[in-house]
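One structure is given below, encoded as structure tokens.
We show some of the complex, not the whole, and keep each chain where it was.
All chains are identified by letter, namely A, B and C, in their written order; residue positions are counted from 1 within each chain.
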Amino acid sequence: MNIGKKKNIQAKHNAGAPPGELYYIGEERSDKVKITLIQYNEADFYETDFYDWSACVGAIKPKMVTWINIDGIHKLDLIEHIGKHYNIHPLSLEDIVHTESRPKYEDYDHYVISIMKMLYCNEKGLSNEHLSVLLFNDTVLSFQEPNGKDAFDVVRLRLLHAKGRIRKMQADYLAHALLDAVVDGYFKMLEKVGEHVELIDEEVIDMSQNKVLPRLHELKREMIFLRRQIYPVRELVNNLVRSETDLIQESTHVYLLDLQDHTNRLIETIEGYREMLSSTMEVYLNNSSNKLNEAMKTLTVISSIFIPVTFIAGVYGMNFRHMPELDNEYSYAAVWLVMISIMVGMGIYFRRKKWW
Amino acid sequence: MNIGKKKNIQAKHNAGAPPGELYYIGEERSDKVKITLIQYNEADFYETDFYDWSACVGAIKPKMVTWINIDGIHKLDLIEHIGKHYNIHPLSLEDIVHTESRPKYEDYDHYVISIMKMLYCNEKGLSNEHLSVLLFNDTVLSFQEPNGKDAFDVVRLRLLHAKGRIRKMQADYLAHALLDAVVDGYFKMLEKVGEHVELIDEEVIDMSQNKVLPRLHELKREMIFLRRQIYPVRELVNNLVRSETDLIQESTHVYLLDLQDHTNRLIETIEGYREMLSSTMEVYLNNSSNKLNEAMKTLTVISSIFIPVTFIAGVYGMNFRHMPELDNEYSYAAVWLVMISIMVGMGIYFRRKKWW
Amino acid sequence: MNIGKKKNIQAKHNAGAPPGELYYIGEERSDKVKITLIQYNEADFYETDFYDWSACVGAIKPKMVTWINIDGIHKLDLIEHIGKHYNIHPLSLEDIVHTESRPKYEDYDHYVISIMKMLYCNEKGLSNEHLSVLLFNDTVLSFQEPNGKDAFDVVRLRLLHAKGRIRKMQADYLAHALLDAVVDGYFKMLEKVGEHVELIDEEVIDMSQNKVLPRLHELKREMIFLRRQIYPVRELVNNLVRSETDLIQESTHVYLLDLQDHTNRLIETIEGYREMLSSTMEVYLNNSSNKLNEAMKTLTVISSIFIPVTFIAGVYGMNFRHMPELDNEYSYAAVWLVMISIMVGMGIYFRRKKWW
């Protein structure tokens, strides 16, 4: 969770800057920002890529649902241009570019804004991408960090192929579809995390404990990170459901309830993983204490069997002149008998105690 | 809990599909779906099995309470047919076939829907079955995964034998009776789980700890699973009680309160088991640390008794030419005396410390 | 807590039976049910025992406060008769006879019902008795399991001797007095439990740990049981206080607040015991780990003192032909000097470390 750790658990903040002033704190980038303009209604669908905002604005056709996706938030002047064009509040713009903003939903008069992270899980751990979705009357703006994986492709394809009801619905349904795609991405990510949890659980149970502790610790840290990301998303969706904005139509509301249900499931899943990891940790500790027990018992059994008889052997190794036993012909056999009796007796005693 | 584990703790999700699109994620099946049509009023009771939806629809008599039970949710076209016939919202249909849906209650205008799991406990662990109950004005639809055990038999028998008040009541009471049967099933399941909890508790107390840890861990996981399943059921019932739908009559309301009471008892029972398992785990850890103590004490006692005297024997086994003691006639006896004194002294010392 | 354990932690339930159908799940009994009719007003007091319901009904005088106590809930037909006579809802009757019902308060139009347990603590552990109190306009019905101890005697005596204000008040005050007697019984029971908690705490501190762990575990289980019983009683009393029924007069309300206060104290006491038991468990674990430390140190000290010198003795027990030291006259004394130095040195070293 290298990226997640460095970027999010440490609460970096553009401290000192006045609120509402744009300030990019993410990775340095110099690549161009791709602006994708998608317009559609039930009949038509257009998609064009631009690298220039004024060209994009010029291409917008009226009376269609408009979705503008901005693939990059490091060009602050572009963001400011867009902000001026759509009359976006400076605090919203700050949240769009500030990659450490908490997931949240805010309701302005002429638009609503949802800020959240896209979360991915690969073999290196968790990674995340900052994302903002703004819903205007018939327009949706989405801002994201440029990255190979795109959770929105699935929405684009549904629009392109007019799959389901999406082309018949308004911009608010599109905004919902985008959020839904993100939440779906969370499920995919959690499924992978869940596989790691299951794996470590099995390894601990099987006692094939190879470097299991740092990985358990890492998974716990990931859970802490995920809670910090996903609890606010639930709050976001709850606010969205309770919102009284006119921008969301009655018919879309039932889909938001569905989304709310999904976020509840996410939370329950994460909490389930957390409890499982705690229980796994307990089993791990126990296995480790069982091994200690085993070593202790082995040592005790071996010592208890041999130390007394070694003493006896030592006695008859003494060089006193007057040791009457030494001269007797059967002494040696007798001593062996005694020693073997002791050893067998000890063995039986510990056997009864089930120490071996 | 093999089935439960694989199916539920991992949050599988038809990620990427548009919401409301049907998508079956359960086990693959090809068996036919049995549709059971039950109709009754105070005087009459009819029950017929169909394997074809249009035949079933044709057979429905008016002015009777109608219960249609669909035994199988893997035939998506059948589900869609039923959905169209009863004007069920696509999101409800999705929840009916999506075996990973959370238990929930939703209130549409012309129907209310309850989604939950039937939970069974057998010697292999917990298993579960997805279940949906829809209440229309005078009709109840129930969808379940096909399975040998049927929690609804008890309701069918009460209808058949006109036991109690059920034949005098309307469809809303039937819906309640079905939910009540499911919740009753939870009690049966919990009773079995409780037996496992009691059993493991006794084993731990008796220190007959044979592979007890993985089973404790398994039971803890089952508790995590049960909480995730049963807390939402309580929420479901609470929503049902507070619901303002016209579909549920005043006279049924008191039975819903009774159901609410039962779900509260379920929750308290589960929480009680969780706490007991924690306490059992503590006892287990303690027993294990007591065994370590015992081994340690045994080792210490034996070592402390024999190591000093072995040293003495070693001393008189040295081959120095000038060792005056060696020549003395009574030396050997004296050394034995010293050694026995040491051994007895050590023995008494540790006896006083209650180490043996 | 044998009885408590078997009867309550396992959530037995008459699963499968329709709600509202009477079903006795307690111990099998065949003894007759005693019905005690008590009637009083400020001037007079009558008490008669019956074994027949119709005789009892015939004996009721009008215009007095009436208290009918039924000492046995295993005769279902009697319960049904009483239910019919007083028009009690079937679900209430079910709760009266179902010994596993949760403590609860319910408000019907013409009566209110409180279900709870009487709890006793004797040397064998906790035992409990199912109890229901129904308040009608001028009548109180109380149902209990037949048992030697009777928490209600104190109320009967106050009525008989016209102690305090009880004979001047109406039926609602009588109902309050009965609940108050039960809650008083909880305090008595908790006092005994508290003595056990104090006792075990002292034993653990004094390290006179004889079979202390199973008893600690038992006490923890009892706490789990008590929470499950007494939290709902608080809820019951809260509902009673907030209730808007006409059956409870304004003047009685202040006594209910007093009762509420007592239940709060019960809860706080139980939570205090729980925390104390956790702390006691920690001390126990610590004592046990201290003993391990002690054994370990003893072993280390003895081994460290004797193992090196035994080695030296071993060296001069070797039979090499050319060992110049052996022939020297002062060698033996020198070796003793070395060995004693080592032993004393080790002794001082460990003394400084405060290991003995």
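Quick note on the criterion: a contact is a pair of C-beta atoms (placed from the backbone, for glycine too) under 8 Å apart; a residue touches a chain by one contact, two chains touch by 3 or more.
All of these numbers come straight from a predicted model, not from anything done at the bench.
**Q** Looking at 3 placed copies, how big is the full complex in copies?
**A** This complex, considered in full, is made up of 5 identical copies.
By definition in this document, only the chains that are shown with their structure count from here on.
**Q** If you walk from chain to touching chain, how few steps can bring you from chain A to chain C?
**A** 2
**Q** Please tell me whether the contact surfaces of chain B and chain C are same or different in residue numbering, using the over-half criterion.
**A** Different: fewer than half of the residue numbers at the chain B-chain C interface appear in both copies.
**Q** Upon optimal superposition of chain A on chain B over Cα atoms, what rotation angle is obtained, reported to the nearest 5 degrees?
**A** 70
**Q** Can you compute the centre-to-centre distance for chain A and chain C, using the mean CA position of each chain? Integer Å is fine.
**A** About 42 Å, centre to centre.
**Q** Give, as an integer number of Å, the spacing between the C-alpha centres of chain C and chain B.
**A** Roughly 26 Å, centre to centre.
**Q** Please set out, as single numbers or ranges, the residues of chain B touching at least two other chains.
**A** 289, 292, 296, 299, 303, 307, 310, 314, 317-319, 323
**Q** Touching residues of chain A toward chain B in the complex: what are they?
**A** 154, 158, 163-166, 177, 180-181, 184-185, 187-188, 190-191, 194-195, 198, 205, 254-255, 257-259, 261-262, 264-266, 268-269, 272-273, 275-276, 279-280, 282-283, 286-287, 289-290, 292-293, 296-297, 299-300, 303-304, 307-308, 310-311, 314-315, 317-323, 355
**Q** Once bound in the complex, which stretches of chain C touch chain B?
**A** 5, 9-13, 15-16, 18-21, 89, 91, 100-102, 104, 106, 213-214, 217, 220-221, 224-225, 228, 232, 281, 284-285, 288-289, 291-292, 295-296, 298-299, 302-303, 306-307, 309-310, 313-314, 316-319, 323, 325-332, 335, 339
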